[in-house]
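Only one protein chain is missing; all other protein chains are in place.
Right after this comes subunit A.
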Amino acid sequence: MKRSYLPVALLLAVLMLNIIFTQYMVHQYFYENYTNTIIAAVINVILFPVAFLIYKKGVNVHD
């Protein structure tokens, strides 16, 4: 059984984006750019269902 590691790579990329947007969000909050803070927070929240979908697609891929 050959596994696909593409979903793993995608999830790692999602996690990297999470880290980037979290840091951006915190910094923009302290620079008082509140609109950018909200944008980054929304992106962070959206990344979770994206990660879940990647997982769902990925667990059954064997080839």
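Please note the rule applied: a residue touches a chain if its C-beta (ideal position, glycine included) is under 8 Å from a C-beta of that chain, and two chains touch if they have at least 3 such contacts; residues count from 1.
Quick note on the criterion: contacts and distances are computed from a predicted model.
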*Consult the UniProt record of the chain that does not appear here and report its protein name from "Molybdopterin synthase subunit MoaD", "Permease", "Rieske (2Fe-2S) protein" or "Integral membrane protein".*
"Rieske (2Fe-2S) protein"
_Under the stated touch rule, tell me which residues of subunit A contact the chain that is not displayed._
3, 5, 7-8, 11-12, 14-15, 18-19, 21-22, 25-26, 29, 32, 34-35, 37-38, 40-42, 44-45, 47-48, 50-52, 54-55, 58-59
